[in-house]
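Structure incoming, see below.
Omission of a single protein chain aside, the complex is shown with its protein chains in their original locations.
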Amino acid sequence: MERQRKTISCFMWLAMAGMIFLGVQASSVALAEYPDRPVEIIVKGGPGSGISQLGHFAAKLAPKYLGQSMVCLYKKGGSGAVAQAYIQKRSADGYHVFMDTTTTAIVLARGKVPFTEKDWQGVIRLQVDPQGVAVRADSPWKNFKDLAAWIRKNPGKLRWAGSHAVGIDPYTVALLLKATGLDSTDIKYVPAEGASHMTTMLLGKHIDVATLNPREVKEQEAAGNFRVLGTGHPERLKDHPNWPTFKEQGFDVVVAIWRGALVKAGTPAAVVKKLHDTFNAMRQDPAFVQFLKNASQIDGYMGGPDKFDPFFKEQVQKMKAYFAK
Amino acid sequence: MRRGEILIALFLIVVSVAAWISSAGFVAETAMVRTLSPAFYPRLVVGGIIFCALLMLVRARHARTREATVAWGQWYKVPLAAGAMFLQVFSFEELGVFPSAWISLVLLMWITRVRLRMNLLISTGFLVFVYLFFVLLLQLKFPTEFLPTLLGRD
Partner (left out) sequence: MLENWILGLNQLTQWQVLVAIIFGVGMGIVVGAMPGLSGVTGVALMIPFTYVLSPIVSVVLLVSLYSAAEYGGSITAITINTPGTPSAAITALDGYPLTQKGQTGRALSLSITSSVYGGLFSTVMLIVFSIPLAQVAIAFGPVQYFALGVFGLSIIASLAGGNWLKGVIAALIGLLLKTVGSDPLTGAFRFTFGWPPLWDGVAFVPTMLGLFAITEVLIIIESGAKSRLIKGAAFSTERMPWREIRGLWKCMLRSGVIGTVVGIIPGAGAVMGSIVSYNEARRFSKKPEEFGHGSLEGVCAAETANNGVVGGALVPLLTLGVPGSGSTAVLLGALMLHNVAPGPLLFSKHPDIVYGIFISLFLANIVMLVFGLVGVRFWLKVVQVSPAVLAPLIFGVAFIGAYCVGGSVGDIVVMVVIGLMGYVMRKFKLPLVPVVIALVLGEMVEISFRRALIISGGSFLVFVKDPISLGLLIVAVLSIAYAIIRDVRPSQTKQAH
C-alpha cells in the first residue's frame, strides 16, 4: 500500500515536471536566426470563417518555403480587436503574423482600439475580393446607370442591403452614392447579417439591391436569378467577362476587400522580407492557386511590403475621413 | 413574506436602473441607417424587468404561505470553487494550459473532498485525455509555454 502510494506520487511529480520542462523548453531563450521556432498565424475569426480557412491553408502550405512550422491560432472577439491586442502585447519579432482583412483598417479607422495604423507593418496582400452590386434578374435595372437614374426619380424608395451598419459594405454604398451625386437619404440602407442573409432577402423580394462579392453572387447569377450591375474592380473580371465594372459605366469607384498579412511595427526589415518571400512563394504554389480559384478569389499581390504597407496606411486614412463625417 | 424573492427583486431593480442610466451613453456610429435609437430596445427590456420585479415584490409581500427559504447547503464552497476556476482562467496563458488546468482540477477535487491519491490520478489522467483528444486528434492549439513573459519569450 505504502509502496503503491509512493509509486503514484513519484509518477505525479514526474508528470508535473515533464509538463513544465516541455513548457520551458518551448519558451527557452535562443537568439538563433529567424525563424528558429514555429511562427503563429493569428486570425480574428473562429473555426470555419473565411479568414480562418486562409489562415489554416497558409499554415499548411507556407512552412515548405519558410523552413519552419507554422500554426494557425484563433483570437476571436471585437472584430479583431482581441487579435490585435494579442499581437501588440508581444515583441515585434515576426513570430506572430496577423492574417487579416479590410476589417482591420476599419477597426483602426473607427478609433476603438488603442492602436493606430502606425503600430502595424504590412507584409503582403494575398487576395482581393471586389465589391459588387446585384439585383434580381426580373428587376427593371439593366446596369448601374439605370439604377442611379431610378433612385434619382424615386428618392428614399430603394431598399439596398449590405453587410452590417459599419464596415466595407456601407462604405462601398456611400462611395457609389457619392459618385452618382446622391446622398444616403435617397435610399433605405438595410444592414444585413452577411452575404447569405442578403441572398435570401433578395430572392424573397424583401430587398431590391444587395452588395455582394463575386463568390457570393456567381451561383445565383449563373442560375439566372440575379444580375450583376457592377463590380468595384478596375477592369472586368477574368472569370466573369459579362459583368460590367462601375468604372466603365462612368462611376469612379474601385473598392475591394483584401486579405493579407501584417506584423507588429518595428519588426526587423530582414524578418519582414523573409515573411514576404515565404508568402510570395506560397502564392505561386499550384495548390494555393487552386485554393484561390475554388474560393473565387483574385490574387491580390501588389508588390513587396514597400507597396502594400503604404496602401494599407492610406486606406486607413481614407476610412478615417469617411468615419469623421 | 418571502425574503429570497424580495432580495432578488431589489437586486434586479438596482441593476436595471444602472443599465437604464448607462444606456444614455449609446451613440449611433453611422448616419447611413435610419432606425430607432440603439437605446430604445434595451430600455424596453430593462423597463420590463423593473415592472416584473415590482410585481414580484408585491406578490412576495402579500404571499400568505412562507415558501421554504432557499437552502444554501455548503455555500462557502462556491466562492472557493469560483476562485479555483478563475485561477485557471487567469493563469493558463502564463503557466501553460496543462500545469494550470492540473492545479485547478486538484483544487476543485480537494474542495469536493476526493481522496488525494484519486485526485492526483484523475487530474493527470484527464489531462492525458485532453492531450490525446484535443491536441493530437482535433489538432487544437493551446498555450503550452511555461512563464513565456518571465523567460523573455513572447
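Going by the order they are written in, the chains are A and B; count residues from 1 in each one.
Simple rule for what comes next: a residue touches a chain if its C-beta (ideal position, glycine included) is under 8 Å from a C-beta of that chain, and two chains touch if they have at least 3 such contacts.
Quick caveat, the model's predicted, so the values are computed rather than measured.
Among A:48, A:140, A:181 or A:286, only A:48 touches the chain that is left out of the view.
Of the candidate positions A:36, A:183, A:219 or A:306, contact with the unshown chain belongs to A:219. Although one chain is not drawn, the whole complex shows that of A:36, A:138, A:193 or A:235 it is A:193 that touches it. Interface residues of chain A facing the missing partner chain: 46-50, 52-53, 56-57, 60, 73-79, 81-82, 85, 112-113, 156, 159, 164-166, 188-191, 193, 196-197, 199-201, 203-204, 206-207, 215, 218-220, 222-223, 225, 291, 293-296.
Where chain B meets the omitted chain, the residues involved are 4-5, 7-8, 12, 19, 22-23, 26-30, 33-36, 38-39, 41-42, 45-46, 48-49, 52-53, 55-56, 59, 70, 72-75, 77-78, 81-82, 85-86, 88-90, 93, 97, 101, 104-105, 108-109, 111-114, 118, 122-123, 126, 130, 133-134, 138-142.
The working rule: only the chains that are shown with their structure count from here on.
Annotation: 33 Å between the Cα-based centres of chain A and chain B.
Per the touch definition, chain B reaches chain A in the complex via residues 29-34, 95-96, 98-99, 102, 117, 120-121, 124, 141, 144-148, 151-154. Interface of chain A with chain B (complex): residues 5, 8-9, 11-12, 15-16, 19-20, 22-24, 26-29, 71-73, 89-91, 110, 165-166, 170, 173-174, 184-185, 188-191, 323, 325.
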